[in-house]
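Removed: one protein chain of the complex. Kept in place: all other protein chains.
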Amino acid sequence: MDKLITHSPILIIAIPLLAAFLTPLISRANQKARDVLVITTLAFAEFLVIILARDICANGIHIYTLGASSPTLTIPEQYMVPVRIILEVDAMSIFMCIIWATVSLAAAIYSLSSMKEETGRDRFYTLLLLMVGGTFGMMLTGDLFNLFVFLEISSIAGGALAAFRTRFADALEGGLKYIIISTVGALMVLFAIGIFYAQYNLLNIAALAQVIQYTMLDKIALTLLVTAFAMKTGVVPLHMWFPDTYTVAPASITAMLVISSHACMYLLFRICFSLYGVTLNMATVGWIIIILGVLSMFVGVTMAVPQTDIKRLMSYHAISQIGYMWLGVGVGLAVLGNPEALATYGREAISGGIFHILNHAVYKPLLFLTAGALFYRTGTRDLNRMGGLGHSMKLTSIFFIIGTLSISGVPPLNGFASKFMIYESVYRFNPILAVIAMLVSIITLASFTKAFQSAFMGPELSAYKGVKEVPKSMIIGMGIPAAGIIFFSLFPGLIVDWIVHPAADALINQATYINAVMGG
Amino acid sequence: MTQGAPFNVPFLAVAALIGIAFYIILSQRNLIKLVMGLGIMASGVNLFLVTLGYREGGVAPIYTHAPIERMVLPVPQALTLTSIVIAVATLALMLSMVVHIYRHTGSIDSEESRTMKG
Amino acid sequence: MATLEFGLDFWDPIVCVIAFLVLIAVAYLLRSRGQKKYKKGTVQTQIFLSGEEPPDVEQRHIKAHNIYWGFFQALKGYYDPTIKAHTGIINDYIIWFAAIAAITAVILFIVG
Partner (left out) sequence: MMSKIVRTISNILSLFIFVYGLYIIIHGHLTPGGGFQGGAVVASGVALLIVAFGSHNIHKSLKEHHLSILESGGALIFIGLAFGGIATVFFYNFLVGSSIFGHIPPSGPNPGDIWTGGVIPFMNLAVGLKVLAGLSAILLVMALATSVMEVEE
């Protein structure tokens, strides 16, 4: 068991990759065995993530050096700096991993029946597992170059999955847009990495953080990193690929793509807090993040209201919710240099933003999966052609209501808890921002009322007379996030104390992050 | 990094390549040309990385008759190689998507072939 | 455990749930005092529209694009340019990226 915990960071990445290449071989022999393999792999990854999370809560940051003679030997004797591939897992990374493991498991279970009619499902699961492995890598890596590699693995697999249903022209268009955006972003990230290497001859984040100076070149690198990750996260005005891609991807993949874009947001926070940290002019960068966040909140939600495609509407809401996270963490970053403000409201703002990632990661997949369930039974995403589905798809409509109330921040659901943290702390920073955040919440509710009214309410339409409830595995796939919503709603204090505050502290304490690798 | 004019020429080439690539991506509506622009951008970034790896008087780290103390840590070369591999995969994927898009819409213009906006 | 404390404020979902339960109980009480003496399957349970025939099922449902018509009409000045900016052309997305990168760089160089 100890050995398993020691090796768990790499196992979390490697086992999905191993299974990804086993899948095409096994599915040639037996389709059922392939399904079992996929689910078992993801469940095992989830198990590893949870035991690693328990270990990190107890013992702090977990280091794993690949190819060394011992997992914690970060700096070999002849060297002054870390040279190997190092995985560095702190509370923030494992927090993202918990989210990703759970969502990908739910999405895979859901895919078992929702993708049943598609051809080439062995490739689908190969790509899905590659994306799982790549995104885990983004969350766990401790050096910049692997960050780039895993970013590309995740975005290539994601783009191919988004375009998976090649019989639709729009699916290909969405996939192509995603992959072009990702490539441009990743190349800019690589350029920034090159700038770091040119100046410091280092690639490890912790080692770089020790020597970084915020010169002219570092500012260029910061610009490239912030904009590239902002584009991958889908922040206004770099958000336009977001609805295009998410609308056309299969529902389970959309749920996963949302979280993988959150992983890019995590990378941005990691760069700002752990790499630049105290050398940064926090107020400037903090305000850039806050302004982008407020823009996405407002433009995202106002663009969502006129949409008539249900998944497009939800994608715009995802943009708006991402704005909340940027607002919360941006406020925390802006006051990072001011210990008094940080203690009064900065830490709570960061916690609120991070807690919102968790909440968004349960209710947005749920909503996308219900949209997928509607598509599965009606064959359309157009809200104009839906109506009266609440009569026949009762469970789906209940799941939709839960998701709607949660995303709109209606008490007592979990969306309210994190939004309340953001409102309270942001109000002390700047009251206007908090007012905008509340206004956005109201428009969110209005927009989802429209979606619910046109899809589920009203008399039973003749076109959908024979529509039945979706199959069991899709219900289970929707049930996992729904159960998560109920749990987080009832015990927000527990969740915040267990994983959210440690994650926020891990972001704030740059010194701990550096010392874990550099020692002393 | 060594000082002096000849050593800065590669960086000018990097700037030119990335500039050309951005010009292509921003102005060309043809999807194939756009993918070519991305390829040029990848080449520019790769050239940047390889140029960073140059050390005056250094020797390639191959353990045949090479003096150990002059060997260069081949990190930038490894980065470049990985990035080339990734660029190959990305370009292949994008081109096959463009082929499919052409089959569906009969056009490889990014404005004519789009189905979604607003 | 359920209470979320931060700064001076706190949030307790259990209180909220109890309040909702009380409200549901009151609503149920009110509902149970209503009339129960209607006859099923007669005109009494059908839609009454001032004596007119109710329109057929497809007509009764309000379609999605009709909802919030006034809202969009009032905010036309905001919506027209915003929707126009979402061109759906991939080149424009990269233009936005370049523009934001340039603006961020300028801000970082000037302010610090």
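As written, the chains take the letters A, B and C, and residue 1 is the first residue of each chain.
The working rule: contacts are C-beta pairs under 8 Å (C-beta built on N, C-alpha and C of every residue); 3 or more make two chains touch, one makes a residue touch a chain.
Because the structure is predicted, anything quoted here is derived from the model rather than measured.
Shown chains touched by the missing chain?
Hidden chain, whole complex, touched shown chains: A, B.
Sort through A:I5, A:L18 or A:L295 and give me the one touching the missing partner chain.
The single option touching the absent chain is A:L18.
Determine which one of A:G67, A:G379 or A:G466 touches the chain that has been left out.
A:G67
Where does chain B touch the missing chain, residue by residue?
Answer for chain B: residues 60, 62-66, 68, 81, 84-85, 88, 92, 95-96, 99, 102-103 touch the chain left out.
Which chain A residues would touch the chain omitted from the figure, given the whole complex?
Interface residues of chain A facing the absent chain: 7, 10-11, 14, 17-18, 20-22, 24-25, 28, 64-71, 85.
The rule is short, and it goes like this: only the chains that are shown with their structure count from here on.
Comparing B-C against A-B, which pair counts more contacting C-beta pairs?
Per the contact counts, A-B leads.
How far is the middle of chain A from the middle of chain C, if each middle is the mean of its Cα atoms, in Å?
24
Roughly how far is chain A from chain B, centre to centre by C-alpha average, rounded to an integer in Å?
Centres of chain A and chain B (C-alpha means) sit 28 Å apart.
Chain B to chain C: how many Å between their CA centres?
The mean C-alpha positions of chain B and chain C differ by 45 Å.
What are the residue numbers in chain C that touch two or more other chains?
Residues 83, 86-88, 90, 94 of chain C touch two or more partner chains.
Enumerate the residues of chain B that touch no fewer than two other chains.
Those would be 25, 31, 34, 114-116, 118.
List the residues on chain B that touch chain C in their complex, please.
Chain B residues touching chain C: 22, 25-29, 31, 34, 110-111, 114-118.
In their complex, what parts of chain C are in touch with chain B?
Its residues touching chain B are 83, 86-91, 94-95, 98.
Taking the touch rule as given, give the residues of chain C at its contact with chain A in the complex, in rising order.
Going through chain C, the ones touching chain A are 1-7, 9, 11, 13-14, 16-17, 20, 57-58, 60-65, 67-68, 71-72, 75, 78-79, 82-83, 85-88, 90, 92-94, 96-97, 100-101, 104-105, 107-109, 111-112.
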